[in-house]
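Note that one protein chain of the assembly has been removed; the remaining protein chains are unaltered in position.
Let's look at subunit A:
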Amino acid sequence: MDHPQTPRILAPHLSNFQHRIVRVLGKVVQLRGDMAVIDAGGNVDVILNRDSHLAVGHAVEIIGKVDQNLYIKVQAATDFGTGVDFNAVNAVVEATHRYKEIFYDDN
């Protein structure tokens, strides 16, 4: 199976990655039926699929596609629990973009 590239991003990067598949690690803020809001350097709206089970207050990694209005359509969601240091997460994302040649193709 070929896995597509999924660069890690935070909320501010959403507009640069429209129509691309991305990975976001954030804290679940709100659940609204089949939508949720997670906090990843800012609030991100995600459209859940049937398999995703999110818990408020937990960290979750979303892999999904960024759509026109900057929502992410979730393809896979992994619960990371509560022991996540978000400063470390943000540092990773920043490093990713600083040295993006290592991490993803930016055509």
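Here is the rule we use: contacts are C-beta pairs under 8 Å (C-beta built on N, C-alpha and C of every residue); 3 or more make two chains touch, one makes a residue touch a chain; residues count from 1.
What we mean here is this: contacts and distances are computed from a predicted model.
Selecting from "Leptin", "Myosin, heavy chain 11b, smooth muscle", "Protein phosphatase" or "Replication protein A subunit", the unshown chain of this assembly corresponds to "Replication protein A subunit" (UniProt protein name).
Within the full complex, the residue among A:35, A:55, A:76 or A:91 touching the omitted chain is A:91. Although one chain is not shown, part of subunit A still touches it, namely residues 83-88, 91-92, 95, 98.
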